[in-house]
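The excerpt is restricted to a subset of chains, each kept in its original location.
All chains are identified by letter, namely A, B and C, in their written order; residue positions are counted from 1 within each chain.
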Amino acid sequence: MTKIPVGVLGATGIVGQQYIALLADHPWFEVRYAAASPRSAGKKYAEATAGRRHFADHVYTNIGDLVVRDANDVSQAIAAAKAGDCAFVFSALDMGKDEIRSLEEAYAAAGIPVVSNASAHRWTADVPMLIAEVNPDHADIIPIQRKNRGWDKGFIAVKPNCSIQSYMTPIRALLNAGYEVTRLMVTTLQAVSGAGYPGVPSLDIIDNIVPYIGGEEEKSEREPLKILGEVKGNAIESASLPRISAFCNRTPVTDGHIACISLEFGAKKPSIEEVKGIWTAFTALPQELDLPMAPKRPIIVREEADRPQPRKDRDADKAMAVSVGRIRPCNVFDLRFVGLSHNTVRGAAGGGILNAELLKAKGYL
Amino acid sequence: MTKIPVGVLGATGIVGQQYIALLADHPWFEVRYAAASPRSAGKKYAEATAGRRHFADHVYTNIGDLVVRDANDVSQAIAAAKAGDCAFVFSALDMGKDEIRSLEEAYAAAGIPVVSNASAHRWTADVPMLIAEVNPDHADIIPIQRKNRGWDKGFIAVKPNCSIQSYMTPIRALLNAGYEVTRLMVTTLQAVSGAGYPGVPSLDIIDNIVPYIGGEEEKSEREPLKILGEVKGNAIESASLPRISAFCNRTPVTDGHIACISLEFGAKKPSIEEVKGIWTAFTALPQELDLPMAPKRPIIVREEADRPQPRKDRDADKAMAVSVGRIRPCNVFDLRFVGLSHNTVRGAAGGGILNAELLKAKGYL
Amino acid sequence: MTKIPVGVLGATGIVGQQYIALLADHPWFEVRYAAASPRSAGKKYAEATAGRRHFADHVYTNIGDLVVRDANDVSQAIAAAKAGDCAFVFSALDMGKDEIRSLEEAYAAAGIPVVSNASAHRWTADVPMLIAEVNPDHADIIPIQRKNRGWDKGFIAVKPNCSIQSYMTPIRALLNAGYEVTRLMVTTLQAVSGAGYPGVPSLDIIDNIVPYIGGEEEKSEREPLKILGEVKGNAIESASLPRISAFCNRTPVTDGHIACISLEFGAKKPSIEEVKGIWTAFTALPQELDLPMAPKRPIIVREEADRPQPRKDRDADKAMAVSVGRIRPCNVFDLRFVGLSHNTVRGAAGGGILNAELLKAKGYL
């Protein structure tokens, strides 16, 4: 099969590099267009990333000669699209929210679909915020989005913040099994890669914890509600439950976000064994469609007393699985557990690629 | 004033060394007796700690020539007491719970009061579990304890686990101000020194988090209730509230436990500004008595968005203050905040010394 | 091809687990025998390693049902050998040197060849200390060893300490090119996994360096001389040069040993460009034989100013390549460079497996 040519916006940043790395051997997609800030524009990819590379060498040799374009200049992407080098783009743009919002719209308006990692459009009413296993049906707002905006081929789909990905799939599985979640308390212990590069200064994090990540708690409390919402009319209507309270901490870990979660259920409450059974058995559309980036089992239940741990579990199943453990009754609510996912793969580039695979399988790409 | 001669049981372990270090220049107490395992017995303190010292040199030179005794042999302490070298002991014993329980009782029965850091007697009904600012009145069970057991001069007083010390003082302050706390969710991010030495293997914690500390969550959920209880008849009766749910995580930090806390109040709820005012103004008996180890302000309220942090705040006011920050409404309960305290000082040896000062001031020592 | 059944002695320790992990998909060898301390004997491998696993799950599920034997009991290995389950053993024994020496001899005497990671036999005159790319010819002392000891099929072959593996291959390449190395100064920055598990206490290494590793400097100064020596008569005779001076430091890194090296050459001195050319072009017998564990290029020359780095380069080519960088003239000697290798793969289990592959290809296994 001929691979679909794709572009990466923000290709030289850490998430952009993660996209390039994960797409290096992808069976469906092939990176043929890379764009970044004007500073990188005109340089070969190898040169533009020199001195700030985060992945294995072959990532940079494979597409090292690709000339990086200016992400602000949509006309270059249009030209590439015409030349058959850019069927859609992954957006890992790193600039002001308003700029990203306009720029992603400009790509979409030009007929180039945007599968985005950025937060700019997460709260745009007709833009789906997708976790492929959790709300794949939200993709079906795309025809409405196109109609709303008069776009024929382009569209925008986003993914949520990395911090919530360690527990949204487990919650979806419980909801599917008929257990309403009314309240949720979460404290995260997040890796430094979540802040990009250079990101967190080492002087702030060696032998230390920073109990604050700007904007992260608000995202953790709001985004789940849109994801658990429904397409109604021209928009996605957020769910009203669960109520969520979040603490987000930065910890001296390279990759892998831990979340400590307590849940309160509605009237119907599962036993601990039921919960484990539900999670172990859970699969969703990406698994049914056997999408290349989909983990075989979206949720891995660990029985050891001291797992999941970032260094030992973050890479499970291509770093795309969510590992859960310490599943037990909560002394205050109903259920407690610890969730873990790889923040730059499952929570960023890998999740974006899986979304694109889903959108392709659904016929939107 | 002539200093009171004191002993340290378990003097060569990390908490024992912390006691020796903090007592090096103490105005009231002077270490004149040190006991540890049979392996160390007979050696000079300097020699017994060679190769596993955690504090500054002068700590070991000052009492370096003190010959370490066998902690299991109470008769040696009795002899030291008679010789005027051991008016009471700090217990930092590290052995089986049952052994510690019997051994501490043997010292007390021999007329040597025991101010203990160990968990063995925390749930003995007539043994006070003291945080000097939180429940100093529990010390007044000592005459009852003595009577219960037929001891004249000896007694046992303990302190609670280090993990709860980052929030018990703030809670006491709120209770004193008339705000009942009905439910409490806490997730801790704890330092490796809490596990003693050698303790946590570096391979388990570099670039990693361990979301489990054996027994710690149970202690975190139960001990506050005894501390908030009341002396009734021959025993301390635990409080029934708050209900507590705890997650305890080990993190790559040397010293300083972080706690992320959500509180639900009873019918009467304070505003955020009231809470800050209550905490800033809070003092207790140790401050009134101007005890040497007491922090000037037991609770330091930080207004910065990203504090308290272990490396920056653990040493506040002789490492005896609790620092709190990120005080804000909880989306699910009523109040959220982050607390921090130094686990081997405030949470262990420093807290033990403050307890002894309190017991001295109250006339029990 | 039917795989050769192999055993692992010390199978539950960190190096033993590394052997099991690396052999999980090996094309030639299959683990069918595992032995460890009496404490583990009789348990299934999955059970014996519970709570102290260092590698991915499938490692433990694959051979999880294998019952662990007592490594001290050679008769069990003999029975396994007869049953066709143990053609030879990898030794990752962790006990006293004298015990290991006797025990490895007992296995060899029983006709079971021992490919060892232990240091016990490194200085036994008729035992080869192999780095497959550096002194593969030393394997040819095996017939002499067998004759010396009256063994028919068994033998012992060992590998050197992990700390020297970051520079021995580069030195061999320079010697092969005709450049005598007369003096060598090396300072290593070593990972904690080199100390095994539990190994280095986290309290010793968070925000810290320990400028001492017991015995490591002596090994670093002596072992290269045997490796660069020659089989003469019944023994391997050590080389007399280079003179070596070593500092070995423990650093807060999980895996990957860095070495900073200055070399003095004899009369003939290569240019920097020649050195780079020699290293880039270097291959040896393992590459010629295309052994499964052999890196394609034993030495990877990095041109970036700040490489090699442990986290970015330790996994190069199955974690079996040595990465070198910062190649430049020395202000005091002739040449300076930084070498890096993965200490538990290239420097331990992976190096042992490559040695076994070499010994198989040479007909000794």
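The rule is short, and it goes like this: a residue touches a chain if its C-beta (ideal position, glycine included) is under 8 Å from a C-beta of that chain, and two chains touch if they have at least 3 such contacts.
Because the structure is a prediction, the values reported are computed rather than measured.
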Report the copy count for the entire assembly; 3 chains are displayed in place. 4
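As a working rule, only the chains that are shown with their structure count from here on.
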Rotation angle for the CA superposition of chain A on chain C, to the nearest 5°? 180
Would you identify the chain whose Cα-based centre sits farthest away from the centre of chain C? B
Between chain B and chain C, tell me the centre distance in angstrom, where each centre is the average of that chain's C-alpha atoms. 47
Per the centroid of Cα atoms for each chain, what is the distance between chain A and chain C, given in Å? 41
On a C-alpha centroid basis, what's the spacing between chain A and chain B, in Å? 43
Note the residues in chain C that touch 2 or more other chains, in rising order. 54, 206-207, 254
For a test of understanding, state which residues of chain C touch chain B in their complex under the given definition. 14, 54, 192-193, 197-207, 252-254
Chain C contacts chain A in the complex at 50-51, 53-54, 56-57, 206-207, 254, 304-306, 311-312, 315-316
Okay, in this complex, where on chain A does chain B touch? 183-185, 187, 189, 206-212, 214, 221, 243-247, 249, 251-254, 258, 260, 262, 305-312, 325-326, 330-333, 336, 338
